[in-house]
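Missing here: one protein chain of the complex. Every other protein chain is in place.
Chain nomenclature is as follows: A, B and C, assigned in order of appearance, with residue numbering initiated at 1 for each chain independently.
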Amino acid sequence: MKRQRIGIFKLASCDGCQLAVLNLNEELFDLAELYDIAYFREALNRSPLKQYDIALVEGSVTTERQKKEIIEIRERARFLMTIGACATAGGIQALRNWANLAEFKRQVYPSPELISVLPTSTPVSEHVYIDYELWGCPVDAEALSETLVSLMVGRRPGIPIYSLCMDCKIKGIPCVLVSQGDPCLGPVTRAGCGALCPSFGRGCFGCFGPKEGANIDALMHRFEDLKMARKDAVLLMDKMNTYAYRRTRLEQDH
Amino acid sequence: MKRVKIIKEDLKTIFEALAQRYRTIGPKLVHGTVVMAESSFEDIPAGYEDRQGPGSYRLEKKETEEIFSFSPGADSFKKYLCPSSVTSFSFQKSAKGFVVDVPEREGMPLAFIGSRACDLAALSLLDQVFLDGPVRDQGYEGRRKSIFIVSVNCNHPSENCFCDAMGTGPYAKEGFDLCITEIRNWLLVEAGSVEGEKVLEILPHREIDAGDLDEKRIVIARCREMIKKSMKTEDLPGVIYRNLEHPRWTEIAGKDLECGNCTMVCPTCFCNSSYDVLSLRTVSSNLRDFSGVRRRTWDSCFSKNFARVHGGNFRPSRRARYRHWMTHKLAYWIEQFGSPGCVGCGRCITWCPVGIDITHELEELRRVR
Amino acid sequence: MNRIIKSDYLARVEGEGGIMIEIKDGTVAKVHVRIFEAPRFFEAFLRGRPYQDVIDFTSRICGICPVAYQMSSVHAIEKIFKVAVSPPVRALRRLLYCGEWIASHALHMYLLQGLDFYGFDSAWSGREYREIAKQGLRLKKIGNAILAVLGGRPVHPVSVRVGGFFSMPSRKTLASLLPELEKAFEESLKAIAWTAALDFKDYSPDAEFISLCSSEEYPMNEGRIMSTNGLDVTFEEFLAAVQEHQVDYATALHAAIMREGIAVTYLVGPLSRLNLNHERLPSGIRSAVTAAGVSLPIRNIRMAIIARAIEISYAFHEAIRIIQDYEQPEKACESFEPSAGAAAWATEAPRGTLIHRYELDEKGCVIAATIIPPTSQNLAQMEKDIAAFAGRHMAKPTDYIRREAEKIVRGYDPCISCSTHAMIVDSSRGSAI
Partner (left out) sequence: MYDRSIPFGATIKWMKKETRDTWTYALRINDREIKKSYCFQPGQFNMLSLPGIGEAAISISSHAADHDLLHTLKVAGDVTTAISKMRAGDVIGVRGPFGRGWPMEEADNKNVIIIAGGVGIAPLRSVMRHLAARHRDRSGKVMIYYGAKTPKDIVYRDEFPRYRDMFSVFLAVDKADPEEYWKGEVGLVTRLLAKTSFDPLGTTVFICGPEVMMRATISDLLIRGVPGEKIYLSMERHMNCGMGICGHCFFGPKFVCKDGPVFRYADIADFLGLREV
C-alpha cells in the first residue's frame, strides 16, 4: 500500500506545536513508517511537493505572504488540519487584533516602517476551509498521534470536546475555583491538556480554547462575585485563544 | 449485631487490621480539600471543618479533639468502584479476525473508611445500575464484591446536605461492616456484618449500655437539627413531568456552564462512554494488524455530543441538557429504579462552579407562573 | 565573477529564515541571514499585563526553549519585587533548565545538526542513521520527562510563578526519574565521544564568547556576564553596552556590544558557556571530554555540537545531584507584595544568554519590556562567519558554498522564532534602558 503523504507547515507561531510532532520521540519513527513525512522544514530538508494527503498547519495568518501560502497549502492538500492555538484561533499574537498596529510596531522596532504585516492575526479557518482542528497551546502530542492514527484507520479521532472540569474530576484533581476561589477558565475551556494547571493548584488560563457553545458570560459573572474586576476577568481570556473566546462570547449574545 | 465503645486511638488499630487484607481508602487532605485516597489513620484531616455553600468550599483547622469534624469532599465510592477510566479489554486484530483479552482484576480488595450514610445509599443505587441490568457489569462486580466499609455517622453536616429530606441519612442503617458514631472523646462502633464483628474482636473495648445508645440518639438528633437544606419530595416525578416546559429551565440555562461538574461529583451519576484506543506504536502500515484497548471513561449528559446520532442531536441545547440531568435524578430514576437518583449529599451544589442548587431549582419549578 | 548565492528557506532550524551571499569582484560584498519569520509583537502586548502573564506569555515566544523565557522573566520580576526564593525552589528551577537543555540539545544534535555530518535529509530518511537518532530521542525523552514532572508538559510548562512554583513534586515522584537519568548519563558520556569523532572539515574564525559565569557552578539562572575578552558586567551594564539595530532584510534585530564607539560582534551559546565555565564541570565529565580528545576551549562553531553533548552530560549529572539532595519544602512559594520598579535579568537558554528587562507599575503590571534573545545576539557573528567562509572558498561551486553556509548557520542552532522578538521599548525615553 502506498503511504499517505503528510506535509507540516508553519505560519506565525512559536514552533511548539511542530515540536509536538518531534516530541512523539520514538513514535516519530512509527509515524515515519505509517506516513510519508514529505514536508517538514523544522526536521527535514526537502522541497515542497504538488500534493499532500494530509497537511498539518501550525501558526496564524499575519502577513500577506502567509495569506497566499495558506491558500496554496489548501490547494495542495486533500485533508487540512490546523494544529494548535495559533492556527486554530489566531494565537497569542491575535492580541494585536484589539490594539493599534502602528503603535505596536513602534513599540518593538526602531524602524517600524520596515515591518509589513496585517493588522490582525487570524485563524486559518478564516482563510480556507479546514477539515479538522486540534486545539492547544501547544497541542498535546498524544492527541496528535490519536488523530493521525484515526485518520489512518478511518474513524473520528477520540478527542474530547467536553470541558476541562470533566478532566479535573476524572483525574481526581480538587477544584481550585470552588475550594480556593481562584479564577479558573476550566468550565468554559475544552479538555485536552490533562487538567495541568489545576493539578498544580492553579486556575486554567485557557490553552485549549473555548469549548463549543461555552457560556462565558455566566462564568464572568461568577468571577465578579469572587471580587474580580471585570477588566481582569476579561484579561483572563485574552491570552493564547483570545480571538476564539471573544468570538464565542459574541456568538452567545446572538 | 455487636456494638462496642472504643477510644479514638483504637481507630488506628482498625486501620492497621484492615491494611493487612485491604487497600485502605480514607479521607485525606489534598490542595486544601478532603479527598478519598489510599490513606492511613494519620492522614485523617482530624479537626478540620469545612464550610460549604453553592459553588464554594473552604476548609479550616479548628481547635477541637474531634476526628470526623469534616464532611465528605467531592469523591465517593464511585471513584473506586466504577473508576473514571477503565480498560474493558485489549484486542489484537489481524487479517483473520481479532482476539480479545480481558484484564485480570487488580490485587487487594478495598476497605473504605469514613463513608457516610448518603454514600451508602448511593452505593446501593449504583449496585442496581451495574448489577441488576440485563448484563451484570463484571468489572464493577469484581471490584464491589469483597469491599469492607467503615461508615461514619455525621456530626457536622455541610450547609448543602439534605440527606434527611431524601431519607438517606444522616446516620447509616445498613450496608456497612462497621459504623462509627463519634461521641465526645470516644467512638461507638457497631458491626453490620460478620466480617465487621471479627474486626471488633481484636480491639480492646467496652460493651455499651442503654445510656450510650441514648447518647448516639442525641448526636443524631443534633445533627438533624443542623441540617438546614431540604427538598420537598412529594409528588416527585409528577411535579417535574408537568413542568417540562417551565420557563425556569431557560433561566437556568442562562447560568449553567454545562461543565459537567455536577455529574462528575454526584455519587450516583453513572454515565460513561467506551471507545477504542490505538497508538502509532501498535498500528502496522498495512492497516490489517493492530492492537489496542477498549477504554471506558466517565462521561456526562452535559457533553455536547452525548445524545448525538446520525442526522442530529437529541439534546442540542443547554436547557435540554440541564433539564435532562435534573429530570433523570428526580423523576426518571424513580421510574427506572424505584427511588430518586439523588441521595441528598449536596455535592452537585458545592462543586458547581456557579452554585446551581438542585433543591432550589425544584422549588422554582413548583412555583406556578 | 559576480554571484549571488541564496538559500531561500533554511531547513532543520527553528523558524523561518534564509541566507544571501553576494560575491562581487572577487570579494564577499554582502552576507545576509534573512529572517522572514512574521513578527508577533510580544513586547507590545505585554504592556499593561499582570506579572504572571509575563511568565506565561514570554514562554510562547519559543516552543523549544519556553523554560528559558520563564526563567529570565521570573527572576527579573522577583528582583523588582525583592523576593528571595528558597533553596529547593532554586534547585528545581535549575532542574527545569536541565530538562530543557537536554531536550533542546538532543533535538539539535540528533535531529537537526547531526545529519549534516552524514548527509541525510532527516533523522528517519537514512536507515544507517536511525539507531543514532533513536538514541538521541531516548535522551530527549528524559529531558521531556523532567519538564513534565516539574511543569506538567515539555512545551510551555505551567508551574513557574513569582516566588517559586505553583506546587512542587514529592521526593518520591522526582526520585522515580533517577534510574533512567543514571542510565542516560552513561549514554551521554558516549555521545561526547561520538560528537568528538565527527568530521569538522572547516574552521571558523575566532570570536568573542559571552556567557553568564558564576564561581560556584556551571551557569544557568545566575551570575555575571563575562566574555573571553575580559568583559565582566552586571545585567544592567551589559544591556547598556549592547546596541541593537534593525536591518531591512530581517524581522529580527541584530545586536553588538559597543566598545569605544565600535560595534563588536560576539557569540553566545553552549560554546561560550563551555569556554568560560569548563572548569566548573564535574571531573567525570571533564575526563570523558579529555578521553574523547577534545581540547578546550573550542573556537570552531561547527564543533558546538560537542559543547552540546558535554552540556547534556552535565545536565544529567546535575539533575541527578539535585534530585538526590531534594526534600519537598513546606511551601512551594514565598509570599510577596507586587511593587513598582525596573530590573534586568539574564539566564542561559539552550542557545545562549537571554536577557529580559521589565518596568512594572505598583500593581505589578508591565509598563515596558525588553527581550534580547540569544539568536539576535548571534546574527551578526553568524554573517561574519559565513562571509569568512565564502571568502576562503570563493572558487568552489555555488551549491557547495550554499550547503556549507547552511551548515554554519545550523551550527549556531539559531532560534528564529525567538529572534524576531527583540528589544527596545520604552519609547518615552527612546533607549533600550
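For the reader, a short list of remarks on this structure follows.
Assume a residue touches a chain if its C-beta (ideal position, glycine included) is under 8 Å from a C-beta of that chain, and two chains touch if they have at least 3 such contacts.
Small disclaimer: the values here were computed from a predicted structure and weren't measured.
In terms of the touch definition stated at the top, the absent chain reaches A, B within the entire complex. Contact with the chain not shown here comes from a single listed residue; of B:L213, B:M226 or B:A320, that residue is B:A320. The missing chain, though absent from the display, is touched by one residue of B:S40, B:S193 or B:N272; that residue is B:N272. Touch with the hidden chain on the side of chain A covers residues 153-156. Seen from chain B, the chain kept out of the figure touches residues 88-89, 91, 93, 96-98, 100, 102, 129-130, 133-135, 137-138, 241, 244, 270-276, 278, 290, 292, 294, 299, 301, 306-311, 314-317, 319-320, 323-324, 328, 331-333, 335-336.
The working rule: only the chains that are shown with their structure count from here on.
Comparing each chain's Cα centroid with the centroid of every protein Cα atom identifies chain A as the most central.
Averaging C-alpha coordinates per chain places the centre of chain B 50 Å away from that of chain C.
Chain centres here are Cα means. That of chain A falls 25 Å from that of chain C.
The multi-chain contact residues of chain A, meaning those touching 2 or more other chains, are 201.
Residue positions 31 of chain B each touch two or more of the other chains.
Contact residues of chain C toward chain A in the complex are 9-16, 36-45, 47, 49-50, 53, 56-57, 60-64, 66, 107, 111-112, 115, 121-125, 130, 133-134, 137-138, 140-141, 144, 152-156, 158-159, 161, 165-167, 244-246, 248, 251, 253, 417, 421-425, 427. Those residues of chain A that touch chain C in the complex are listed here as 10-20, 22-23, 25-26, 28-29, 32, 37, 40-46, 62-63, 65-66, 91-93, 95-96, 99, 103-111, 114-115, 117, 121, 137-138, 140, 193-194, 196-197, 199-202, 205, 207, 232, 235, 239-240.
Considering their complex, residues 30-33, 35, 55-59, 73-75, 79, 84-85, 254-261, 264-265, 275-281, 283, 285-287, 290, 297-300, 302-305, 318, 350-355 of chain B touch chain A.
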